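I am attaching a structure below and will ask some questions about it afterwards.
One protein chain is absent from this view; the other protein chains keep their places.
Here is chain A:
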Amino acid sequence: MARHVIAPVDELPPGTRKFLEIDGRPIAVFNIKGEYFGLMNRCPHQGAALCEGPLIGLAQSSEPGEIEYTKLGEIIRCPWHGWEFDIRTGQSYCDPRRFRVKAYPAHVEPGASVVKGPYVAETIPVKVESDYVVVEL
């Protein structure tokens, strides 16, 4: 598993996402309230660029008339057919048995460790005094 430096933390503030291609794979990395998540940017249903869709919440109902709306900003909705996936896990809410989008761990590393460690930087000039968003795949 290779670890890729994809951005200084300042360039990926909360509520934003970054699209990139790593080893020929389209990837998107999200910052949701300071937590980072990586997803394959391809919907397993019909192949749309999944992560270009809106981030919504999860509407669930225990019975007709009762609606609970949770996971605000944590569900990605495909720009084509509206299929919903949990960005934390890649789990599909339409058909969790058959469909899952590949999720990649993402987190922040201090520059000093990035320079020392076995990392690959995308186009990021790395300085030891900064922190970087790193995705693993």
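Following the convention adopted for this analysis, contacts are C-beta pairs under 8 Å (C-beta built on N, C-alpha and C of every residue); 3 or more make two chains touch, one makes a residue touch a chain; residues count from 1.
To be clear about the criterion, contacts and distances are computed from a predicted model.
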item	value
Protein that the absent chain corresponds to, by UniProt name, given "Sel1 repeat family protein", "YeeE/YedE family protein", "Amidohydrolase-related domain-containing protein" or "Autoinducer 2 import system permease protein LsrD"	"Amidohydrolase-related domain-containing protein"
Listed residues A:Pro8, A:Gly57 or A:Pro79, member touching the removed chain	A:Pro79
Residue touching the undisplayed chain, where the options are A:Glu11, A:Glu122 or A:Glu136	A:Glu122
For chain A, the residues touching the chain missing from this view	5, 19-21, 26, 45-49, 52-54, 79-82, 114-123, 125-126
